[in-house]
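Let me give you the structure first, and then I'll get to my questions.
Of the protein chains in this complex, one is absent; all others appear in place.
Chain naming follows the written order as A, B, C, D, E, F and G, and within any one chain the residues start at number 1.
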């Protein structure tokens, strides 16, 4: 198994589940985590396949709640 | 002596002596009557040589106080 | 009487106004009374009336001036900061003797404050938030049936005296639902408003609506005329509910939603054999001062309970005129006194007085 | 003390403000106080200050909010209708505890009314023309020397308590000339205003000026804090002139230019061996209620003389609290009572009471 | 004996209170002439401002309301919404309309309120003794710009017609002047058209009239007319900004 | 490990109260990024509106004042005149700026007040539950235009940039949108330039940001972005109206 | 008889409408009723609650400080209101969403996984109805038939087809 580097960090407690990040990711790797609820009562967003991420920061740029930090 | 027809009528009591009528008469026949004061305390305007009047109504048109009536 | 309907207080006001023949509403949104505008926006056009969302409260009150001066039954509504902005217009309308209804669903101040219930605009409404000597009739309903009936009355009083009438409530009254029964037909005071500006039709001298009186003698005469009218209103239009006041040990004064809490307190006190009376002013102006004269003979004390830091209590003091002690209990900021809290205050007072 | 100068009341206000360290003035013209703006427009730039003619009274009061919040000593002035428009802003400033001075050179209302002297904005100033529970200190000078000194004081009181201070006069006071002697140096209350928004300089947490308190508990606590401050002001800052009150048969209450007329009346009455006293509130709020307690023991009656239909008389009644009868004499519309007229009223009262 | 010029019926036969040579008087007469010509005296309701024209409800023979300072468009809106079949106009100064009443005029225009505004731009507050107006020219000395209006401090004069023309609801917008005979005649045409645009229901109409205030400008009435021509017109170009093409 | 994107320092590290997907949040971050980039956090004073952003004084790390509804430009004027050397901005909604606050914004612009306004046009009153704004589109259903905005009754939406561009005192006027990445980046550039224009003392600067209100529009955040593109931009064209050429 | 009820939870859970249907049903039975929502500038996504009073006597204040019954649909609501329920009263919680037990011992408690059960019954958004069922069963405050009438009156025509389903959920709640 290859270790994938984490490039996109989500502060899940801040996420409001608006799905804007999902809508802009060119790699379609941002998804809503239907499996969990944060304390605000939302399903937070997250990235599953970090290795596909190109660090374009589109997700972070459109996130109204500054949930996302992107590294390269 | 020739009878001259009166063409321009001034309601002297309404005149405020602003001299605008004087300034626009093409025939230069409107003058301020320095000889009398109306009840407002102004020297009223008037026309001395009615026969020269061409009934252009410039004087009446510019008079802010609707002092002047013009006939032809 | 129609059948009972369950409605929000704000919607009751709007519906009642339409039933009272209000054809024109001008307003600017503000919580917690915007439902009035929403209802009007939806319903007024259906009955041939007109809803205008003004660009501000200042514009709204001046549109009201125009519409009232043009002869329409009309209304505006707002909440505290918005009502403050209307003060110049209110003074103008009072001076020009223009009839109209103004609703203030009071929120907690000062400043932007909060949006919860309060009664901190009492002084503004009854003493005069605007400049100069004028009065408005100020109605303070405590339940939605009364809210409905007083709203209709408000339009009648306005037209009858050519005066402004304010309906004062709070967010609880505006937001709550309670059954209301509408009448099949309203009693409408009719007046042909010969003074209104509707076009001369070349049939009469032109009418003028104005509040300017440059000559002091003329302005004083006009003020005297206004004061005479206010005296007449004060004589004719006082509305008050006296509840359990006979032989009460202590008389509580409270209006609007607070009075409802006090009624619960009266029940509580009864159980302990304490006799608490309630004077509930329904007209805040004219204030029901008369009601205090008789009570001041036997009651040991008076207590004004308000959602304020102490406003109506001054009118209670003026009415009691030193005959008995007058106490105050108030909450602000949207806090509402509980029954227990008020009852404790009553017990404390009676104890102090050796009750 | 400098030498005597002969100045218009309005100019005295402006000059005094500048001497008190007022650096920013925001206003909108309105008769009879526009000279204040003219003076400020001319003089402020010469001392490094700023004069801004606002687009309206609403804008002016909100500029004042900004400037005060930014730490400046600042002022606005207007007359009745303009002051009505400022009510929302006044309530905001009171809530946000912003110190500033507001001048109201009252004209006769209601509505556009006239421009002659009146005292019909008393209620608005002292009870609260804006929404919610707040108070302003209201100063009512009667001559130009006092006008000067109180204007300086106004800025000090404002800063000391983080409160609004209103100077209330009328057209007579604003338009008249009288000798004034300015001090060489003013006593200025200094405060570093650590709460002001002047930029954090990255050295502290950011400051916020606000009047919003959404949580009822928090807003109530803030209101309690405000009320405590007002209680302190009421304790410390009452100003009153008692003139000939000892053993007076009747005590007249009058403020501002009316008090000057009453002083003439007192002279008149002395000749007839009638002892008339004057309580002249210099602070309309806090009202000098204490002064009445002692007088109520020996005076037969009280009389409030106002250029209104009866406003301050309510505070007189509250102060006298039923101990002696309280009468009222008022003129409106710019009419000023003559000495004879007031004296006649006094004689009528004393006669009625068997004096 | 033909009458070439006489007082219009819609102008009440009393002496007006304006200062000698003040062009407020000319504009009053033009409005009254238009009311006469359109035969609408009986169906017109006017709204007076606060400004020197504060009591012009005494001068027009139609029904009138006096509005609070700056609020004439709101008052007119109230009137018009009650009587959509009547002709409603406001008469306002530049302090009234372009300072305190900015929101009201912009929104009456944006709403396409079917009213007509006669806007007197005399670059000053006449009534209150010569303070700076939003239309006061750069450099102009007034009682509140004693060192002359300085753009760095007091900004630039507002061109009301240009500003309101950006609003779709404004159907007719024109700037005229009354400083000479030709312009007085043009002014009347514009006012007439503005009323007609209202009658046709196209929307909001306004005529800005460059006007004089000899008293507060501190010059005589004749020179004041010249000042309009020399100083005002260069900054406030005359002409139609909108609606010239509307059929009436 | 290079950080490509992180929270700006000028944005307080708390959760904001806006609805899910509301673009108020994006604009807040952009403003904070600009404050960071210009290194002016310590010398900036912001003014909060009344509207959904009423308590954004909690979100910016610079000194802040909260203004009465519509009066932020007046408050900012007061601040700026006391501290001409500081950077002063207002953040206002379309009800706040284009309805009740019309006079204040027009005059701040006319005065050439050296402040910057960030203007959120979301075509609705968000805070008070979805009433018609002056910028509500024709046909748009709101709680106070339940039958859709009808021009005959409610008039036409105001184009604020176009209107303010007519004022000489307005130095920089631009309309942007934040409905996609490219536009978000443009928006930031415009906001930055607006602040710089202020710093250079050119006059008043304003950036109008087309923004969403999923809650009161009654659609989800992603569709809301599309609605901006499809409905708003055609009526509110993006671009610079003034000041693009200013050197900063 | 007088019942003072608080229903509380997240916005979007149908808190306010549940209360309204209840009050309306009470009115249909000729009882005195009142309904009072909490309102605030930040209702969206935040908490929502309402007070309902159904009484044989005139309703005094519509504010409920001492509820006889509480329905709590999230943890903050239980935290906030648990302590003010009258001894002998009832607390009904949606245990699908409330993460803890009720601590009071002097009240009747029902912990019902209403969201789960309602979604099993076909529609998770009917959790509120499920809980109301329990409330009705416990207090007898209104008849289920009145509730059905209330739904008919309160729901827009296009949702009327859901009423049978909702009544089914209500009865399941009653029987739970």
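Operating definition for what follows: a contact is a pair of C-beta atoms (placed from the backbone, for glycine too) under 8 Å apart; a residue touches a chain by one contact, two chains touch by 3 or more.
From a predicted model like this one, the values you see are computed outputs, not experimental measurements.
Engineer: Please identify which residue in D:29, D:49, D:66 or D:171 touches the non-displayed chain.
Structural biologist: D:171
Engineer: Touching the hidden chain in the complete assembly: which of D:261, D:299 or D:346 does that?
Structural biologist: D:261
Engineer: Need a quick check: the contact residues on subunit D for the chain that isn't drawn.
Structural biologist: Interface residues of subunit D facing the absent chain: 4, 6, 31-32, 115, 171-172, 175-179, 257, 260-261, 263-264, 267, 336, 338-339.
Definition applied: only the chains that are shown with their structure count from here on.
Engineer: Looking across all chain pairs, point out the one with the most C-beta pairs in contact.
Structural biologist: C-D
Engineer: What chain lies farthest away from subunit F once each centre is taken as the mean of the Cα atoms?
Structural biologist: B
Engineer: I'd like to verify one number: the distance from the centre of subunit D to the centre of subunit F, where each centre is the average of its C-alpha atoms, in whole angstrom.
Structural biologist: Using C-alpha averages as centres, the distance is 40 Å.
Engineer: If you average the Cα atoms of subunit A and of subunit D to get two centres, how far apart are those centres in Å?
Structural biologist: 61
Engineer: Among the residues of subunit A, which ones contact at least 2 other chains?
Structural biologist: 16, 40
Engineer: At which residue positions does subunit G touch at least two other chains?
Structural biologist: 40-42, 45
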